[in-house]
Every structure is written in structure tokens, then in C-alpha cells.
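Let me give you the structure first, and then I'll get to my questions.
Every protein chain except one is present and positioned as in the full complex.
The block that comes next holds chain A.
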Amino acid sequence: MNNIPLFQQLAHDSWVKPFFKQYRWTLALAIFLGFCTFFCAGALMFNSGYLISKSASLPENILLVYVPIVLTRAFGIGRPVFRYVERLVSHNWVLRMTSHLRVKLYKAVEQDAIFFKRKYRLGDVMGLLSEDINHIQNLYLRSIFPTLIAWLLYVVIVIGLGCFSLGYALLVALYFLLILLAMPLWSIIVNGARQSKEKTLKNDLYTDLTDNVLGIADWIFSQRGQEYVALHEQSQDKLSRVQSSMRKFNHLRDLLFQYAFGLLALLTLVWCSTQFIGNHGGAANWIAAFVLSIFPLVDAFAGLSAASQETNTYADSIERLNALPEETEEQTWHETPSQPLQFDIQDLTFRYETKDVLNHLSVTIHAGEKVAILGRSGSGKSTLASLLRGDLIPSDGTVLLGGVPVHHLQSTISQYIGVIQQEPYLFNTTILNNIRLGNEQASVEEVWDVLQRVGLKSMVEQLPDGLATIVDEAGLRFSGGERHRLALARILLQNTPIIILDEPTVGLDPITEQAVLHTFMHELQDKTLIWITHHLQGIEAVDRVLFIEDGQLEMQGSPEYLQATNPRYQRLKAIDDGE
């Protein structure tokens, strides 16, 4: 059992198992209804077989077949009705679970949101995690439910047979274990290795193809594109071979499964011939009933092997979800920074994987001051921004805001500091809702007011749905500059005394950049501004420039002072001015 990936993952699981208890009556109902579906299917043939045999024995009284006639109709209608209701109930149950799973996932990610996104910047980890939840849905619907239903059916069949013949019941009990246990286990074991190989090959193909499709222009210039196609075909063939051997196994297993049922029908026939002896009726009426009821049961058991084999593919999802941090109780401080809201950074060191990203940095940022933080990529300037907001905790030294360590402020930090990121995220909802993120109580007038201030009012007015336009449906309607302006609009509503601009104009052309910066500086003039940038355009607007290099403060001063005294600054400034 320990070799089965699903069981390994379920051993220490907090994502699948706990939810069985929640709404357990609905769960029991779904399984019971599923049982009824197959029961009706079997009972229909059982009853029909009996009805026909009984009728053929020409009973004196027609009322003797009246009950089977009514039952035949009842089972005939019962099967589709139970199936319909079962599907509704089970889907409803699974979707309820999904709501809880989503909240659980959200909370797990939320604790460490900023860091989490940075750590997995390349892949779409969020897309992956939300897919994982869909996999758990499938695990319930396609593997767990059918298996439970089949076992319930098994128990009832064995008990039912036990009423007629203990010996035969025992035989059937053992025989069914072959179908219920041996075949699925056999599938998992034989195909498990193939499946993991298939997965590796598939992942490789995916990474490889992604890599080369992204670099497709270079393939074309090199004029070696068809060389790659040939190479890809080779790896694809390897995958095809694995898949084909898996399919071959599946077909063979399905064939054996059918043969097992055929043999069961024969066994039943033989047993009936000894159990129900009669001549043109009597006990012999039961023979057709028992034999015919075997065949509809195929449906209940046919998918089990495939379903249990499929669980291998869900094991990864469960593993990934279980690896997420547990929700923890945060220590709370309830501290309030005192005015003036001044940053005191003392001897700040931040270490990441043994590398000192920031190294004994000390600097003070006064309330109302406008500071530009300049440095190469990788110099530690973005880390500094995260430390200033308390999203990262210093390895050494302190970051104080108004005398309080910033990470003690926890979520109240959003009352003090607003952030505009490199690529502002716009939610897939209306413009109004996106802007109201800054202040949910803001009136429509206030929203129009901030739009006016960031220079987007006339543009939004011209949209057919105005503020109610869904951002995403606008597609490319929002250019880079406009997205930044929308981000500024929310910040203006948030109205915090301190704003961090984290390379807010990367990717804009210089004229747009200039215009956006102009708006930013003008609208944020009465705030403390910490502007992280990688070049010097628009730098005259700040009070002080801090150069960070290798995690240390390399030079600082007002733009005028540096322009007058510092040759390095002069050189960089000249380049940025296009000289």
C-alpha cells in the first residue's frame, strides 16, 4: 500500500481527508443515491427476468405477476431519477468543498503573499495552485465516490446472496475482491511507473517546447528551425511509446475485466441450476432473475481500475497543497507610530540564502521628504522597499517608522504606506471597483475626482460603460501609462502619508514616462515619497538621491549637490539626458 502515491500523500494530509466530515450527511446521501442507481439497474433486470419466467409458467392468477410488473416499472424509472439526483447532490457537495478549499488556499498564500510571489516569479504558481483544487474535485468525483459506491454495492450484494446460500455468497465475496481490489492494485502498480515516466517526459517536452517557441525568432534567423522540429519529434516518439504501452495494458485489463464478469455469469448459472430446481416454473423462475442481473453491474465496477490509476496523477497536487504553510496565529503588537512619521533605518542587514542583500545600511527618511533610491538591478533596492513596508523582517538592525519597528504594524501598515508596483495589477472587475480598492467607502464623485487628478477622466468618460467597464474586457485598451495612472488613482483614494514607488515606469517610452512621473510628483507632493528607480529621468523632482551598491549606501545628496560635485552622477545624468 505504501507504494501507492495517493496513499503516501494522504498519510499526512490536511486538504482532502478533513473535508469528509464536513457536510457528512450530504456525502452519505450522494453515495447512497449512487448505490440506488446501480441497484435499480440490477433490480430492473432481476425483476424482469423473474417476471418473464413467472409469466411463462402461466400462473392461474394474474395478480401473482402484478407486483413484479409494478416493480419493473418502478426500477425502470428509478434508475435514471436516482442517477440524476445523485449527480446533482455529489456535484453540489464537491463545489461546497471547493469553496472551503479555496478559502484555505487563499489564507495559506496570503500570509506570505509578497514573498511568495517573488519566489515563484517565473512560473504561474497561482494558476498551478488553483488547478490543484480542480484536481481535488476530480479526485472526489471520479475516483473516491465511484469506489465508495462500488464497495457499498459489494456489501449489499454479498449480504443479499447470503440470504439464499452462504457458500455462494462467500464465493462471490472473494470473487468480487478480485475485481474491487486486485485489478485496481494491479493497474496502479503496472502503470504507476509508466505514468511517472509519462509525466516526466511530458514536463520535459513542455519546458523544451516552451523554451524553443519563445526563442522562435532566433531559430528562424539561424535557419535551423526544421532541425529543432526533428529533435522534438524524437522526444515526442519516446512519450508516444510509453503512452501506447499504457493503452495496451488498459485494453488488456478491460478485456480481462469483461471476461471476469462473463465467468461470474456462468458461475451464477451453475449455482442457480443447483439452487433453484423446478420444472416450467416454481423455484426455476429465479434462474433468469439472478443471471440477468449480473450484466448491469458491469457499469458499477468497470471504471474502478482506471479511476484508481488516475489517482496517481492527483498525488502531486495533494503534495503541493500540503506543502503550503499552515495558517499560523500571528503575534500581535498593537503599536502605533508617533508623529512625525519618520523612517529610521539603523545598521540594517538582510540576508537571503547566506548572501547579504543589504549590508549594514543606516539612513533616515524624514516625513514629507522625497527620496530616490538608485541602483543596479540586484543591488538590493527592491528588498529595501519590502523591508520598509515590513513585508520582510531584517536579519540584523532595525527599520523604525515613527519609533516603531515596521513589521510590528502588520496589516495596519496599509494606513501609512501605499505602494505602486512595476506592473500594477488590475483586477478583472469594473474600473470603479479597481479604484475603490483604495477606499471602499469612496463615493462615485470622489472616484471621478481622483480620475481627474491622474488625467484619466476624459478617457473613462468616453468608454460606453464608463466606470462600469470591466478592465480585462477592455483588453489592450489600457496602455502601460494608463495602468500606472489607474494605480495612482487608487493610491490617492487610499490617502496614506507615505508612498513607495517601486520602479513605476519601467517599460514606458520616455515621453510617457515623463508625463506619468510629472503626474505622480504633482499629485503626491505633500507626501513622503520613496521612489525606487534604475535611471535618472525626472530625478530633479526629489530632495535626495540615495545610491545603493552591493547592499550599501554608496553616495547620497540632493540632485543639485551631486550634479555639482559628483563626476559619476554627472556622467549618468548626461547619458539620461541623451548626450
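A few notes on this one:
We adopt the following convention: a contact is a pair of C-beta atoms (placed from the backbone, for glycine too) under 8 Å apart; a residue touches a chain by one contact, two chains touch by 3 or more; residues count from 1.
Here is the rule we use: contacts and distances are computed from a predicted model.
This figure omits one chain of the complex; the name its UniProt record holds, of "Cysteine desulfurase", "SUF system NifU family Fe-S cluster assembly protein", "Thiol reductant ABC exporter subunit CydD" or "Probable tRNA sulfurtransferase", is "Thiol reductant ABC exporter subunit CydD".
For the options A:T200, A:Q236 or A:T336, the residue in contact with the chain missing from this view is A:Q236. Screening A:Q8, A:T26 or A:S130 against the full complex identifies A:S130 as the residue touching the chain left out.
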